[in-house]
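With one protein chain held back, the other chains of the complex are shown just where they sit.
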Amino acid sequence: MDNIGEHPPEITPPTETWEVELQKVSIVRRILNSRKWYGADWWFVAVSSVLVVIFIIIAIFPSLFAPYDPSALVGPSFLAPGAYPPVPELIVSNTSSANSLKDLAVTSDQPRPTISVVQGGNSAGALNDAAKEIDNQIKNESGGLRLRPVIDRYATVEEALQAVVDGKDTAAVVGSDEFVRLKAQYPTLREGESIAGGAKTAGGFLLGTNDIGQDVWSRLLWGTRVALIIGFSSSLLSLIIGVPLGLMAAFIGGSFDRLMSLLMDSMYAFPGLILAIAITAVLGPSVINVIVAIAVLYIPTYYRMVRGQTLAVKEDVYVEAARSIGARSREILQRYIFPNVIPSVAIIFSVNVADAILTGAGLAFLGLGLPPTIPDWGIDLARGQRFIQNAWWLITFPGLTILLVVLAFTLMGEGLMEIFNPKLRER
Amino acid sequence: MKHNRWFQFFALLVMASMILTACATTATPTAAPTTAATEPPVVTEAPTQAQAPTAVPTEVPPTAVPAKNTIIIGTTDTIASLDPGDAYATRDWELIKNISAGLLRWKPGTVDLEPSLATDMGTISADGLTYTFTLKDGIKFGDGTPLDATMYAAQLNRLLTIGPSCPNDVADALAIPYVESITAPDAKTIVFKLKTTVSYFVQILATAPYTASDPKTFPADQCVLFPTAPIYGVGPWFVSQYTQKESIVLEPNPYYTGDLKPQADQIIIKDYADPQTMALAVQNGEIDVAWRFFSPEQLAPLKEVQGLTVGTVDGGSIRYLVVNHTFAPADDPNVYKALAAVIDRNEIADTVYGGNVTPLYSMVPPGFLGATEIFDTVYASPDIEAAKAFLAASGYTASNPLKIEMWYPPEHYGASTAAWMEVIKKQFEATGAVQVTLQAQEWSTYITNLTGGASYAVGVLGWFFDYPDSSNYLDPFVYNKGMGTNVSPSQEGTSYGVPINDKAKQLVDLLNQADTETDQAKRADIYKQAQEVYADLVVTLPLFMIAEHITYRSNISGSSAYASPETLNIGPNIEFYYSLISKTP
Partner (left out) sequence: MTPIGFVALIIGVPALILLGYVLITGSTGLRRYILTRIVLTLPMVIILGSLVFLVMRVVPGDPVQSALGPKGTPEMVQRIREQLGLNDPMIVQYGKFLVQMFTLRFGNSLIGGHRPIIDEMSERFPATLELITPASILALVLGIFGGAMAASHRKGAVDYVWRIYAVVIYSLPIFWLGLMLQLLFGVKLSWLPISGRIDPIIGTTLVHRTNIYTIDAIISGNWAALYSVLEHLILPTFTLGLILSGIFVRLTRINVIETLAMDYISAARARGIRERVLVYGHALKNALIPVITLIGLQVAILLAGAVLTETVFSWPGMGSYLVERISARDYTAVQSVIVVFALLVAMISLAVDVIYSLVDPRVRY
């Protein structure tokens, strides 16, 4: 923060009419009227407040906006935004009478059918899901048929198809578009039924799916909750500890003040992220621990600012005057110090939430801090980094979201600062 | 004025003392001066031809290209130690096996043993306790020092003397339990006396701790994890320079007389901190070969690149769930059987790994002695009905669900671990009678708790063989040495602990028998029985086997004189002989 605390507020007698009139008007009118006077900064604050409110609503009711559960495997892996996966189908040799998977069921004394698939892609998963479903149906029927195929995995479609031709496998499951492309090379094979339905053939996800088939959009929305909880809680915690400490130091003074200031200065000067890393490493991964670690980082900020402002006000002439006519400390606090401190605290709070969200994401990105079972933007980014080559959407969208949220809070703080900082006001 | 002088003097004193302590730190001899590699004289050798020393006709084959033929290999695996008496990790062993050799080795590309420094497979005494080998002639270290049996035996004795005090302590795993003494009755004979009959001792002899080492580099009384370059052995290469975490440079050993002659003038092994970068590097041609470790997400795009070949080595690396038989609720057979019945390995393989791992149905991987698919035979998973029945037998239903915690380390076994644990959770909860709580815990804490045996009902571990034999896939999990299964918790005075019930006792007895049985066919049978008991007890729950992958550019090829040239002659024992790869410019 800049030197917002080091200059006493200017007390000008209210001769300028607009100031006096403004005081008489309600807060809402004041806000709307001040648009004229603060220009673009007003817009900063207005737009960012709206954004903040939107994010808070999403954080409180993520299920209203998220189409899926964030940890549910709802689709095939690595599906691009809005795309649909290929539909796998059963491929059998011309001599086989099977048309669908169910036809491949056998009794327990017969050898299990072997089905070849290609590594990667969704055919193996679709096959597995479909086979399980069919097996569950038929095992209770009479006849003792079971469908428990042995899955053979090959590196390419050609190898998988060749295996059926060579008789190594009973059938193959490959994407229908792939087979269409290669049909001519395998005249002894024909298509059976398609194996659709189930998660592996679902598509049309707004922001695509991640490495195990979770919906990116839902994870982003649910991640808001964790991010905002961490942001708000840690800033609140820092505030609750830092502000009273600052006040006390300024009021009590003496060696308490010196000791506290030394401690706070050392903490302030030390790289925050590193401290947070050390703390979360000690405490272990959990949301509470991350909140505590980040809160510790920002206590000095509040402390310094509050102490500075309080000291400045305390020394001022008019406070001395007030004291000489018998005003008690509490009155001084209430009348003179709080009004000056509160706007600055508000600004710092908003910027702190932004910073806390960033630090939280940074910690999660490094693999420290949050348990991987919670949907969180930082963790999603760390996961996405591994797939930077083939799934650009896994890092783009979580990062953009972090940017938007942090931006909203920072803009709010920035705008508020322009408005409240008297030094910057144009005459 | 006086005041000022004092302050000046004091300031000078403070500054001077700081600078003096700075100087003092340089006087301390560092145990492992690795910065030797940065001294100018060593470095200037690098860009020139591999220097042939004065005399000796070397049998380095003439390279077709007069200019330097360098092959660059990239890896993300780290080196922990270069001392054969200490090193216990795969990469360490790979380096040691390339710069030196032992009495026996595996035929490149296979798991068959053949003699290396020995003249034959050795003589075993009738009681199975004495192994005698004859050393070949003319073996020399890279600086010309000849090797004789006396020196060799003395170096091997380091395993028995200082080995246990070295940090990686391979001696306690591969020497102390088996070997009583190692002697050289004459300059060409080496004799091993064992403490008990061990049916797989020859396999152990082929491992890196039993290679020949230079007493000048690795003195008898000291563990030297990172000697100063150049490091000489009796193998086809020697280390000419290296910088930790950056690169190692190998050059042909001019005195090598064996059959694995180097086909390149120089090998540089470059360290990568992350596989993502290594993937890009092999694509861009920054490196010629990429070896260990690529996860499936990096492999998929690599397989499609023109000019790159991705060879799959069915390796010995497995992943499994650890069940703690003395920790509720995993001590209830119905609970662990239900888990065994519900696991869908195919779903894990396809969803999380894109089909790049192989479902594993027994702790003994396919191809090993006596391997069966016992978990599939017994449990035929996924079988939700059976799982529900097991749970119901212990009173767990939808209204009274089993609450169980599963712990795992989120980074140590790859970042996909979190993903497949989620899949397993989903599978177990599909019974409707279970509530699983997944707990991630950082590796250092996790492994300390797990091996302490106290903490978790179900955990996750990985395993890689020490030597390619079935015993190495069963014994460690039963004779509890801190694996967290507690099937036979250790106790003072017992070798194999105290089995917790009859079945466990039966298993311990079977494994004991197999360890000393010399008839391989009988051993195979014993292992089949052992696997049955193992599956019934669900000592651990095997999940899948991870293949290793070797990625190389089109101008690199393996040797057709040995097995598996398509994977650069790397076979199931995951041994990479750098001599066998060649580069066409």
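Here are some notes:
The first chain written gets the first letter, and so on, giving A and B; residue counts start at 1 in each chain.
Just so we're on the same page, a contact is a pair of C-beta atoms (placed from the backbone, for glycine too) under 8 Å apart; a residue touches a chain by one contact, two chains touch by 3 or more.
All of these numbers come straight from a predicted model, not from anything done at the bench.
For the options A:Leu145, A:Leu182 or A:Leu407, the residue in contact with the chain missing from this view is A:Leu407. In the complete complex, the residue from B:Met121, B:Leu225 or B:Ala430 that touches the missing chain is B:Leu225. The chain not displayed touches subunit A at residues 2-3, 39-40, 262, 266, 268-274, 277-279, 281-282, 284, 354, 358, 361-362, 365-368, 378, 381, 384-385, 388-389, 392, 395-396, 398-399, 402-403, 406-407, 410-411, 414, 423-424, 426. By the touch criterion stated above, the residues of subunit B touching the omitted chain are 3-4, 7-8, 10-12, 14-15, 18-19, 21-26, 28, 30-32, 34-35, 38, 40, 43, 46-47, 70, 72, 74, 78-81, 88, 164-165, 167-169, 172-173, 225-226, 241, 243-247, 249, 268, 270, 272-274, 276-277, 280-281, 284, 286-287, 411, 442-452, 461-463, 466, 476, 481-483.
The rule is short, and it goes like this: only the chains that are shown with their structure count from here on.
Centroids built from CA atoms put subunit B at 38 Å from subunit A. For subunit A in complex with subunit B, the residues that touch the partner chain are 71, 73, 77, 117-121, 124-125, 128, 132, 136, 148, 151, 153, 155, 211-213, 281, 284-285, 367, 371-373, 382-383, 385-390. Subunit B makes touch with subunit A in their complex at residues 276, 279-280, 295-298, 300-301, 303, 310, 312, 344, 346-347, 349-352, 354-356, 358, 380, 382, 384, 410-411, 415-416, 418-419, 422-423, 426, 438-442, 445.
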